[in-house]
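Only one protein chain is missing; all other protein chains are in place.
Showing chain A:
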Amino acid sequence: MDKNFQEEFTQIIKFQPPLYKQRYQFVKDLVEKYKPKKVADLGCADCSLLWMLKFCSCIEVLAGLDICANVMKEKMHTLSPLPVDYLQPSERSLTVTLHHGSVAHKDPCMLGFDLVTCIELIEHLEESELKKFPEVVFGFMAPSIVVISTPNSEFNPLLPRVMLYRHPDHKFEWSQAQFQSWALETARCYNYSVEFTGVGHPPTGMEKVGFCTQIGVFVRKCPQTGESVQSEKPTEAVYKTVFKAVYPSLKDEKYLQNAVISEVVFTAQIIKHRLMSKRKEYGDDPERKPKSQPSMDYFPDHLGKLLVEKNMEPFVSGNEVYIPLTAIFSFPKVNRLCGTFEKLCKLIAGKVALSSDGSAVMLNIEHENEEN
């Protein structure tokens, strides 16, 4: 539960980076490797692991669970979107939720996860809770991958200030053999494979005591379908949601539309700016037209339409500059945002001033600011 607290006891053997950071890094590496979309951290405490994970671009759903609501609330605001997330909404969607509850209870909100992490959790569980834990995590939640870390008691003699356990709230600390037998039994029971590793290398010459923190990585053997799992489970909610944040994302039509409009108008301004400075080269006289656009202004509607179909040249008619949407669509940023030309048209419809046939963005010449 109190991951950072523990490091005070391990100051003689100095881990660099600190052990808790190594554990988080381990999870991050795992996320990089498996690219899970939905990740839950059980026993998330002050949310620092969740905070690190929110920057992982593959994750779309993040959930935290802890038995203590106060410790979660302390720093949960760090999981909220930042102003910049609203200014530049990201491509991916992200929802972060915090639940108050016990790993000994099943709640449907924990279903469907790809990765469930239990970092330094199980040693805080009472015997009765530990008994229910495998059924809840492996049986009910049944994610593709489960990571469980716990202290390795064989390492404790190397930690001078540790009397019985590394943390006063620990209910037990296991040797490598104890952890591995529990893990293997659990894996066998719920049809997972498990591999053992750890962080915090022992000093040279003492390799046999093993890692300071032992870690089991469980991978589900046969991919189950979501529905079959849920149908047999009780679906009554027992956790209390203490926090929920939905990040602005371009997957949300509202944000996408804003982004597209902003980009389209901005791109149109750039094209117009180029056109106007090109015209300037031919002199200040607005009646004199660049040679490349012969007499187009005289039949704007008729010729304009023809030209849009044939090429993407912007043109001037009266007090307006027309910038064909095809030209705007050819800009990589606009292209990437919209995907298809039809989508572009749909998103800006009614929001950006267009020519009468809807093929070009219309900007007023007067709006041009004199450049210094």
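Here are some notes:
Here, a residue touches a chain if its C-beta (ideal position, glycine included) is under 8 Å from a C-beta of that chain, and two chains touch if they have at least 3 such contacts; residues count from 1.
Heads up, the rule we're going with is that contacts and distances are computed from a predicted model.
Name of the non-displayed chain as stated in its UniProt record, restricted to "Ribosome production factor 2 homolog", "2-oxoisovalerate dehydrogenase subunit alpha", "SERTA domain-containing protein" or "Piwi-like protein 1": "Piwi-like protein 1".
Touch with the chain that is not drawn comes from one residue among A:Val264, A:Val316 or A:Leu344, which is A:Val264.
Interface residues of chain A facing the missing partner chain: 5, 55-57, 70-71, 74, 77, 81-84, 86-88, 167-169, 248, 258, 261-266, 269, 352, 367, 369-372.
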